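Complex shown without one protein chain; remaining protein chains in place.
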Amino acid sequence: MRKLFRGALFQKNIPLYVMFAPVIAYYLIFRYLPIGGLVIAFQNYNFFDGILHSPWVGLKNFQMLFSTDKTLLIIWNTLWLSFLNLIVGFPVPIILALLLNSVKKMWYKRLVQTLVYLPHFFSWVIVGGMVVTIFSLESGFINQWITQHYGEPYPFLYRHFSWVSIFVGAGIWKEMGFSTIIYLAALTSISPSLYEAASIDGATKWRRTWHVTLPGIRGTIILVLILSMGRILEVGFDQIYNLRNAMVSQISEVISTYIFSMGIQGGQFSLTAALGFFESVVAFIFILGANLIAKKFDNHLF
Amino acid sequence: MFPFNKRTAILTCAMLTLFTVATACGKESQTSEGSPSKKGSISATVYDRGLIPASEGTMEENRWTEWINENSPTNVTFVAVPRTESKQKLNTLFASGSAPDLIFEFDPNIKNPLYDQKQLMPLDDMINEYSTVYKKLIEENPILKQAALKSDGKMYEFGKLNEAIPQNIAVIRQDWLDKLNLTAPTTTEELYQVAKAFAEKDPDGNGKKDTYGLNIGAGLSDVFGGGGLNNSYIDVNGELVRQWDNHKYHTAFVKQLFDEGIIDKDFITDNNGAKARQDFLNGKTGIYFTQANTSLWNRLWVADYGTLKANVPDAELAILPYPSSPIGQFINWINNPVQMTAVVNRSAKDPKAIMEYIDFLSTPSTGRTLTSGLEGVHWNNAANGCPNVIDPEKNKTETGYLGQDYNMIFSVPEGGKCFFIAGTFNVENPEEKLAKDMFKANLDIFYSMIDQKANWPGLTHSEHLPSVPQELLVDLQNAGTEIPNIFKSAMVSGASYTVEQAMADAQATWDKYNGKKIDEFYQKWYSDNKDHILMPEDIFNIVNDQKKLQEEILK
């Protein structure tokens, strides 16, 4: 009996493996083969000797990185900013999807949806310019209004707290319309009969949202959350590069900008690879951790 | 969606598998060798800026690359390098061993690491064996050779001589000066007084306090002696002494203007000066510091002056000679007169062909064609002996994308007067006449400053400073971003962050990042190479060499 069952299972797996073969080939060739290049984090890499023959230096690159307080500051900044991005930014697309979902007029829903999708296509240079137009000290829209009504303008872009708020807010504004699409797609899979049943029970709108809608997209939410953990040490280079200024330099130097400025002077391939390697290790630990927690809710990835 | 059944599914997946296998076997592209000819063949980079009309082709293949291949002694295959990402592109090309033979690149921060990584070919032998034109050029201008030398004593870069003119200038609203009965400031103290009056005495007469004394623009820090951290040295009896006073006076000056509301309080977030330019064009700025070399000169005096006049019909501009600072009179930054622009890949196969191509590019007639187009087709000789455009519309399409991208190696002074900016103004057009007059006025100020022994803002031109060694690179990079940020913080923080405190912090930061070692490195470089470094006196000499020709053109 058992043998027979196994045989059937094996039979069922054949078509799956036929499908999966090119996927395996892809990951081996284009993802795992280049990972070998990570060895330059343990070398003093140069073009002349190449990856194969550059001198090995062991952990020297890591020692060099972690012996300065600058690196620690940068890692701290990165963690902190991306953590904020996550905490504040993660729920917004979900809320937006719920709001959109509650709109009854189809044309209005589609119009709003199309408009909020647009900012995804602005590059950060443009968004950076807009932020200055709105928040700058003398000519910014907000400060002109404040000056007219209260007198003293407020240096939004120079104070740490307000700058971080603007930084996080700009990122949310730019991406919420695009990120919300995943949840909208997930919402479509909720059966209308569930809403009807809830309505008949006399549930208010809020209760329906809480008891029907949210559980319906729970799987998607948890999945996106776990995958976001993989980016816990990532603060987009373009975003921070175009929004920062001298007054917030202490909190706005992050891993990506640091790699960029080391790159300006050139030749620091090994050092940046070491930093990248560290980033990946941390990200992987976070993903595993998040998955472990998700397991408790029976929604884990693997 | 497409019909998805068993067969297509299997087929698709099988094809994908096949594909990955097939490509794994690989095929080398472009191995076709042309028929053997006497001409050597090389590959060379050319910048791509995306600004070539579709009707002309691409930067790799168009009428000018054809012209080059027909007329030069070498067959050249062009490889486009995106202008904005040339560093990334060149790095991947070199790392994968597929870089072209001849690389044209302005940025020393891209070329120096290539030398450090042993990717470049020394040029001494090929110049000695195969060159005529370029060899003669460096014999007549040994400075070109000196600037090309690297730490092993060999030449690694081809370069060119440029017209030595001010890169940045300051202009002042003469109508405001007249209206307020003021004279142009000659010291930084007077600069402050005039700026204050411009900001507070309502020079535009609209009853609102909405004008700025000046903008924090290109060259303001040079008025106080320059800003570059690794260039802040002076020579005291052969010893390099690190300077902090330049930073101190500059910071204090800007801070005072900021506190008193004389400048735009948003200058820190105006990264590219777009806002400052807008204020200037709207007639809100009294003294405007700006970059004004090459095409920017025309932008300032033809386009921007026109816009300013349209917005404020009474506006009058005059050039403001840099005022003297508490630590002396400094001259405007001069664009690099000896500029290195090309390097050779160490694995290049045919050095002879490369050298012949460089010689070809260094010839004045080639320079003419690759700048203005063909005689009789795109231009005719005008009365003054310089090219006169036949049909501007045609040239816009056919020569507009040339820029200097195909002849980055060509030395302007070799070509004679027609290559100088002064020779390009069309005086029949009143706006260009004005641009020309202003150009002359600017040069007169410039020459008299040199005569009066004005100082260079810094040790020398920063493009001629060497890169610090590997182990100090990250430190210099860190110091170079943090210290300017300290000064900027002091400028905009009012009483809570004094200049004295900022100076102390800056010096502590410098020490923290091995500033002593960096100083020692530059000291050693300076002591070892003092005889052949391009120093300000050399730059001034070049200016004086060109002075006669300039004055003749501008007569």
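Going by the order they are written in, the chains are A and B; count residues from 1 in each one.
The rule we apply is simple: a contact is a pair of C-beta atoms (placed from the backbone, for glycine too) under 8 Å apart; a residue touches a chain by one contact, two chains touch by 3 or more.
FYI, contacts and distances are computed from a predicted model.
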Missing subunit (named according to UniProt) among the choices "Protein translocase subunit SecD", "Oxidase", "Protein-export membrane protein SecF" or "Carbohydrate ABC transporter permease": "Carbohydrate ABC transporter permease"
Residue among A:Ile142, A:Ile190 or A:Leu214 that touches the chain left out of view: A:Ile190
Candidates A:Leu33, A:Leu59 or A:Leu292 - the one touching the absent chain: A:Leu33
Residues from chain A at the interface with the omitted partner, ascending: 9, 12-13, 15-17, 19-20, 22-23, 26-27, 29-38, 51, 96, 99-100, 102-104, 106, 108-123, 125-126, 130, 173, 177-178, 181-182, 184-194, 196, 199, 204-206, 216, 219-220, 223-224, 227, 230, 269, 273, 276, 280, 283-284, 287, 301-302
Absent chain, residues of chain B that touch it: 1, 3-6, 8-10, 12-13, 16, 23-24, 26-29, 48-54, 57-60, 79-80, 82-85, 88-89, 91-92, 95-96, 98, 272, 277-278, 281-282, 294-296, 298-299, 302-304, 306-307, 310-311, 371-372, 392, 395-397, 399-405, 424, 426, 432
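The working rule: only the chains that are shown with their structure count from here on.
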Cα-centroid distance, chain A relative to chain B, in whole angstrom: 37
Contacting residues of chain A [partner chain B, same complex]: 18-19, 21-22, 25-26, 29, 46-48, 50, 70, 132, 136-140, 155, 157-158, 245-247, 249, 253, 261-268, 271
Footprint of chain A on chain B - complex, ascending: 9-10, 13-14, 16-17, 19-21, 24, 87, 94-95, 109-110, 112-114, 116-119, 264-266, 268-270, 275, 467, 470, 473-474, 476-478, 481-482, 484-485, 488-489, 492
